[in-house]
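Comments concern the structure below.
Shown here: the complex without one of its protein chains, the others still in place.
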Amino acid sequence: MHLYNHKVQYYETDKMGIVHHSNYIRWMEESRISFLESIGLDYSTLEKRGVISPVIGVNVRYRKPTYFGEEISIEVSIKEYTGIKLIFMYTMKNKDNQVVLTGESEHCFVSDKGHIIIPKTAFPDLDEILLKHVENA
Amino acid sequence: MHLYNHKVQYYETDKMGIVHHSNYIRWMEESRISFLESIGLDYSTLEKRGVISPVIGVNVRYRKPTYFGEEISIEVSIKEYTGIKLIFMYTMKNKDNQVVLTGESEHCFVSDKGHIIIPKTAFPDLDEILLKHVENA
Amino acid sequence: MHLYNHKVQYYETDKMGIVHHSNYIRWMEESRISFLESIGLDYSTLEKRGVISPVIGVNVRYRKPTYFGEEISIEVSIKEYTGIKLIFMYTMKNKDNQVVLTGESEHCFVSDKGHIIIPKTAFPDLDEILLKHVENA
Partner (left out) sequence: MHLYNHKVQYYETDKMGIVHHSNYIRWMEESRISFLESIGLDYSTLEKRGVISPVIGVNVRYRKPTYFGEEISIEVSIKEYTGIKLIFMYTMKNKDNQVVLTGESEHCFVSDKGHIIIPKTAFPDLDEILLKHVENA
């Protein structure tokens, strides 16, 4: 599990006075990129090797609103890695340790030419790192 | 079912050359607001009556990338209305009629003071309109 | 002069209840792309020919706030074209015909390899179209 903090920006609020729900999808990305970097899979290295991992699905439950200036802590981990698909899960908490969001994002692997990649055969080192970091594996 | 069109803007693309996945959540909102307006539930009127319908969940499958300049057609309808919860569903298609996204968003009703509202008792006319527009009801 | 309409989206508002000032920069882009398309300079064609026209400066005066649901009309025109630099000017109005924003954006021309392009020598047809559409020229 990896911890990432996001400070809520003014431009992320909407006229309801709370963070617009679309922004949490961006914070999920921020925390995911930070997590991958922490396990040696930084985005630029993968990109240089021709591997892209697009989002193919998101599933999010908004549990509490968040507000301008709040520091949100995001727990991100790998829930599942099938060798083809990769599922991250996220729990976001406010300063009072209340869960404000739980969510998942699903990813696959494609080459920079758009072809599906199977990490185990194409990039065994990448496959090994992902397997090692599946939560509770 | 309601049809809404969104033209992909340059600022909605990312360095992969395609629309960033967070933007589709915003297009879902655009189409939902347009749909609600078309059935007599425009946002401003609801707001004046003190009813807000926040997003409590989204579930999205990204099926194909979309590109700058494309005209995306969005079919939006009410999948379910329980009297408390409201679920919209969305199908987005590109010009070649290919499905690029399917998704759902879940909503509840709260007063402008933050209390849960049951439309049937608090706003029977709102309840009636929603019931009438549940897809295949 | 070219006219472009933008409908204010919910996600463009901030906690002050008005449109966040960063979004107008995006509307300027929307209207500029629409204008260029209307004079035969659509973005995709330019891109295929290897011409990019990045923003090198913006200068904006916010004159009145705008609100969710409003239809904003944007007048966009070429204020100046020196053969190297291109300056667009913008006037945005609300439904009551009140000016809500005036602004300018400055652009140059670069090849897809990042080199400065002089349209007159590299793309005489592009140069000719731009010259013809300078306001009051």
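Residue numbering begins at 1 within each chain, and the chains themselves are lettered A, B and C in the order written.
To be clear about the criterion, a contact is a pair of C-beta atoms (placed from the backbone, for glycine too) under 8 Å apart; a residue touches a chain by one contact, two chains touch by 3 or more.
Note that this is a predicted model, so its numbers are computed, not measured.
Considering the full assembly, C:61 is the residue among C:7, C:48, C:61 or C:115 that touches the omitted chain.
The omitted chain makes contact with chain B at the following residues, 10-11, 13-15, 17-18, 20, 22, 68. Although one chain is not drawn, its touching partners on chain A can still be listed: residues 9-11, 26, 29-30, 33, 42-44, 68-69. Considering the complete assembly, chain C touches the hidden chain via residues 16, 21-23, 25-26, 29, 52, 54-62, 65.
Here is the rule we use: only the chains that are shown with their structure count from here on.
Inter-chain spacing, taken between the CA centroids of chain A and chain C, is 35 Å. Centre to centre, using the average C-alpha position, chain B and chain C are separated by 30 Å. Under the contact definition stated at the top, the residues of chain B that touch 2 or more other chains are 26, 29.
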